[in-house]
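Only one protein chain is missing from this complex, and each of the others stays in its spot.
Chain lettering (A and B) follows the sequence in which the chains are written, and residue indices restart at 1 in each chain.
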Amino acid sequence: MAYLEIKNVSKHFGGLKAVDQVDLSIEQGQIFGLIGPNGAGKSTLFNCVAGVYPPTYGNVIFKGDDITGMKPWDICKQRIARTFQVVKPFTSKTVLYNVMVGAYIRSTSPAEVKDMALEVLERLKLADKKDILAKNLTIADRKRLELARALATNPEMLLLDECMAGLRPREVDEIIDIIRSIRDGGVTIFVIEHIMRAIMALSDRISVINFGAKIAEGTPEEVSKDPNVIKAYLGENYVAA
Amino acid sequence: MTRENLDKLLKIILIVGVFTLPVWMRSPTYLQILILLFFYAYLTTAWNLVGGFAGVLPLGHSAYVGIGAYTSTVLFMAFGLSPWIGMFVGGIVSAIVGTIIGIPTLKLRGAYFALATMAFGEGVRVLVENTDKIGPLLVNGPRGICIPLHNSFAQFQFMSKVPYYYIILIMLCIVLFVTWYISKIRIGYYLAGGGEEPEAAQALGVNVAKYKVIAMALSCFLTGLAGTFYAQLMLYFYPKQILGLDFSFEIAFIALIGGRGTIAGPVIGALLLRPVSDFSRIYLSDIAPGLHLVIYGLILILVMLYMPRGLVDPLSRGYNWVLDKFSGKTEVEGVKA
Partner (left out) sequence: MRERSHAPGPTIQNPCEVIMDVIIQSIINGTLTGSIYGLAALGLTLIFGVIKVINFAHGSLLMVGMYAAYWLVTLTGVNPYVALIVVVPLLFFFGYFMQAIVIKPILVQQADVREPSEVIIVTSGVWYILDNLTLMVFGAEYRVVNTTVSGTSFSLGDLIISAPKFYGFVITIITAVALVWFLKYTKLGKAIRAASLDRVAASLMGINQYRVYNIAFGIGTAIAGIVGCVLIPFYYVFPTVGVIFDVKCFIIVVLGGLGSIPGALIGGVIVGLIESIGAQFMASTWTELIVYVVFLAVLFVRPAGLFGEKRDW
């Protein structure tokens, strides 16, 4: 049994099949990538796993427990954390405060929580900015804060939704290193990303989604050569003869 | 002297001054004004638990003042229950009602929540105005209730204003402490996060709706206590006044002008706005009835446009300036004078 099992999950919005019978298996300690053209249904699938809304059909099984349809806060208590594509920092609060909100799921003591938060900030190299208000951060730092906040909950599994969008190449490299170190720390990572070189470099396995359905899966190498994938991204003409 | 010491000294002077005031200010009229001022500061601070920390706009909080006042008074008149006990019963009833209303309404967004609380507040008022008796309990409809004079501690009545002064002052200190304490522990963080970015907070393990309801219950409990205080102070109250929309709005707006979400904000709002309201009502209502509300309205608009975080911002900057100016700035980075 895989660590996270997405079994025949579909999500319908009225007549629109945003996610159509998707099966995915993620093993513990993997970095599993999810790619696909815009509007393919990747974030919708994430939201089904993260509890934002329940799938219309299908099940999500984590470590053998059925977590289908659980509320987001309960999913977090199951040790699954997530970040958002459009970052949502608590803008009127400091960086430290933001991360402490995440850490409070592990302890109720303000002193302990503060230490946990500082430790996460150190790991993500944000410690020197701990007293800056979130609204005054650059976009790169906001993305890092989003990551730090999720990590502060000490998850076993991390769902990353396009955490590199809008970053410069050097910033992307930094995040890649950080994600690798998170995985080395024992966290399984499920990542949606558009920046090809990042996801190809990071992922152990990649799944490709288009129009809500899975069209390919395999190692980064296998997937980049798959004609269905090339067709979906670039169109018929680019499929190698 | 150092800045820190000056800051501490000023605060000590303030606290000592406030606590010893009745010793040198004997006028019952001015004491009454101060008592009502603290009363409003208390109410706005309690309101702030929902309106500031939880990030929504409750516009029907007068209902809980009224529930507190009516509960303790009605129990006193029918069964002779001491208002001291009745106060806590009233608080609990307010908390229960607040929770029942809170569970469905706190799921609603911004404007809908505001409208729902308004409608509920008005609903309570209309209900009370139409009720004469509930069994042995005399409610008296729109005429309100007049508490007979007893003048004994056991019945929570005093001849002089001074005991009332200290009671509300202590209540205010307690409510400020509760607010401060909450902001430092987990529930405070969860409320702040949930109020600002509910989706993000949920993903971090916060059941936002649950915490908002907890804040609501606490706020309503504290507000109910003040209702009894008011009843015992004035010995008369009636629905249009104690359950009125104007009262609800006044509480909300004072907190907003002072600075919602901060601890000092609501108190500062009350300290600045109540005198404006009182004096314009005393001196101007013959010439221009309602002028104090026009002034309120203007202040409201100006503060929202130019100081949306409330008066706490410029005032604390002013206070810091005073500290800097008079302490001679003997603190240099890393070196102590």
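Points to keep in mind about this one:
Keep this in mind: contacts are C-beta pairs under 8 Å (C-beta built on N, C-alpha and C of every residue); 3 or more make two chains touch, one makes a residue touch a chain.
In this text, all values refer to a predicted model and were calculated from it rather than measured experimentally.
Interchain touches from the omitted chain, evaluated on the whole complex, reach B.
Looking at B:Leu10, B:Ile33, B:Leu81 or B:Leu108, the residue that reaches the missing chain in the full complex is B:Leu108. The hidden chain makes contact, of the residues B:Ile134, B:Val276, B:Val294 or B:Val322, with B:Val294.
From the options B:Leu57, B:Val74, B:Ile251 or B:Val312, the residue with contact to the unseen chain in the full assembly is B:Leu57.
Within the entire complex, the positions of chain B that touch the omitted partner chain are 57, 104-105, 107-112, 114-116, 118-120, 122-123, 126-127, 129-130, 245, 249, 253, 256, 288-291, 293-294, 296-301, 304-305, 308.
In the analysis below, only the chains that are shown with their structure count from here on.
Each chain gets a centre from the mean of its Cα atoms; for chain A and chain B, those two points are 43 Å apart.
Against chain A, in their complex, chain B makes its touches with residues 184-186, 189-190, 192-193, 196-197, 199-208. Interface of chain A with chain B (complex): residues 50, 52, 71-73, 76-77, 81-82, 84, 88-93, 97-98, 100-102, 104-105, 108, 110, 113, 149-150, 152-153.
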